[in-house]
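Here the complex is missing one protein chain, while the rest keep their positions.
Presenting chain A:
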Amino acid sequence: MAEETALFVYGIVPSDVEPTENASGVGDPPAEVTLIRQGRLAALVSEIPLDTPLGRPADLRAYQELLDGTAAVAPVLPVRFGTALDGPDGVTDLLATHQDRFAAALDELEGRVQYALHGRYREGEFVAAVLADNPAAADLAEQVRGQPEEVTREQRIRLGELISQAVELSREAETTRLLEALGPLAVASAPRAPSNEMDAGYAVFLVDTERAEEFIAAAEEYAEQRRDLIRARLLGPLAPYDFADAHELVG
């Protein structure tokens, strides 16, 4: 072989999983996804050239689509994006060495998928609420309204800072509210760090597929209750990306 290659590892599954015909992986053109089996386990892998960097949007999407698609039909333990091994022997060694731990993790994930609920404050509504609640902010708002930015810069910064503090405080309470609303319907739940300054509650949930309908109904109810202030999105079903950490391997 002319070029050096490695095996990109997507995730670990039970050995009875069959890869679908059209599964396509990372790389350009998309690499074929194959299964390497060892005992009760198998790893979803693709051969990739070592000289081409990965991490393009298409690579991230391919990785997610493969894992989410797999999670819909079988338990899967996602392996961190960017993990590669030097060949099939490396993969079978890995699976053999950690057989019990991986198998136990997969047993726990059987019949479970991840959902993420992402809330974002409606900016106008949120700011209006802050002005209604906070006299100091309302006062500053009066000073800056209709005035050019150059002459009210200081007041604007102070006003913006008050609003920003209000977002942070509300976000904390909102995340708690979200976890209390949906947590009881999930096997496990965890808050996620905000990704935008207007983010409200943001959390991930590991859900029994048998209870998915119930969970989604609760998510809809939460969204309905908060719709005046928050735009809520439910992402999923996803592979259990956030719940593989519990099985972090330590040297």
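The rule is simple: contacts are C-beta pairs under 8 Å (C-beta built on N, C-alpha and C of every residue); 3 or more make two chains touch, one makes a residue touch a chain; residues count from 1.
In the analysis below, contacts and distances are computed from a predicted model.
Comparing "Molybdopterin-dependent oxidoreductase", "Rieske 2Fe-2S domain-containing protein", "Gas vesicle protein A" or "ABC transporter ATP-binding protein" against the UniProt entry of the hidden chain yields the protein name "Gas vesicle protein A".
Touch with the chain omitted from the figure is made, among A:Glu108, A:Glu174 or A:Asp242, by A:Asp242.
Considering A:Val17, A:Ala31 or A:Leu85, the position touching the chain not shown turns out to be A:Leu85 (whole complex). Residues of chain A in touch with the missing chain: 6, 8-9, 11-12, 28, 48, 50-58, 60-61, 63-65, 67-69, 77-87, 89-91, 93-94, 97-98, 116, 118, 120, 122-125, 127-128, 131, 141, 144-146, 149, 152-153, 155-161, 163-164, 168, 192-199, 216, 219-220, 222-224, 226-228, 231-238, 241-242, 244-245, 247-251.
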